[in-house]
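One protein chain is absent from this view; the other protein chains keep their places.
Our next item is subunit A:
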Amino acid sequence: MKRLRLLFLLPTAGILLLLFAVPLCILLVYACMTRGAYGGTMPPFTGENWLRVLDPLYLGIVGRSFLVAGVSTLICVILGFPLALFISRSGTRKNLYLSLVMLPFWTSFLVRTYAWMFLLRDTGLINTTLQAMGVIHEPLPLLYNWWAVILGLVYGYLPFMVLPLFSTLERLDPSLLEAAADLGARPSQGMLRVMLPLSAPGIRAGAILVFIPCLGAYLTPDLLGGGRTILIGTLIQNQFSNSRDWPFGSAISLALMALVMLLLWIQVRRKGEPLL
């Protein structure tokens, strides 16, 4: 029986090893080598790439990426919580609403990001409508700024917040809120002191699922930010294309990965609970 179980695990383990562990090891080797003049890597082995990661210029980019990902995650919590609560209370329509949340995944993320560009630009739908209504006379600069980037990230990753929150809120026993009311809690107190603490695991899981992809996002900041700013995803991508500095690109990706894992580990240690 036990052997059979192992046998069934084998394909997954094989895929993980081949597509995750092996590339990671290659990155690690690359990160310790010297940049080839036209891409690729050369001997000798060096620690220089790791030192470069600590350059204030690149640390600044890391900091900015954390800020953008943090703000996006916060907005996702604020928007996602009421939505998840609503869906968890909507009885037989639950499945319909959940499918609606997932609906955007049916089309490519790239196409959806382009759609945002069509909405936000000067001659886009929003600006032309507002101008036609006489609300504004000059088009608003909606595209190519920080808010456009954050909007794109929130839009893209909101479902990842709603789904874990929904499953936590759905399991929440309504009688607990009734008990709080019986004991004299106003609805807002019941919400803040009963529901919120009990849904913390869902918020945490959602926040992790949103924050990490936002941190490494490359497409959205590039398309909606118009290349005026640089976040860590674009920095890494540049190293493998235009800059042709594979060792440095490998070093930044691994450093970012290590940093995220460290933060998650601290979180687990502090709470003593499983992460997701």
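By our rule, contacts are C-beta pairs under 8 Å (C-beta built on N, C-alpha and C of every residue); 3 or more make two chains touch, one makes a residue touch a chain; residues count from 1.
In this text, contacts and distances are computed from a predicted model.
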| item | value |
| --- | --- |
| The complex's invisible chain, by UniProt name, from "Spermidine/putrescine ABC transporter substrate-binding protein", "TIM barrel protein", "Acetolactate synthase" or "NADH-quinone oxidoreductase subunit NuoB" | "Spermidine/putrescine ABC transporter substrate-binding protein" |
| Candidate in contact with the missing chain, chosen from A:31, A:69, A:180 or A:235 | A:235 |
| Residue of A:40, A:82, A:104 or A:174 in touch with the missing chain, whole complex considered | A:40 |
| Footprint left on subunit A by the chain that the document does not show | 35, 37-40, 57-58, 60-61, 64, 117, 121-123, 141, 143-144, 223, 225-230, 234-235, 238, 240-245 |
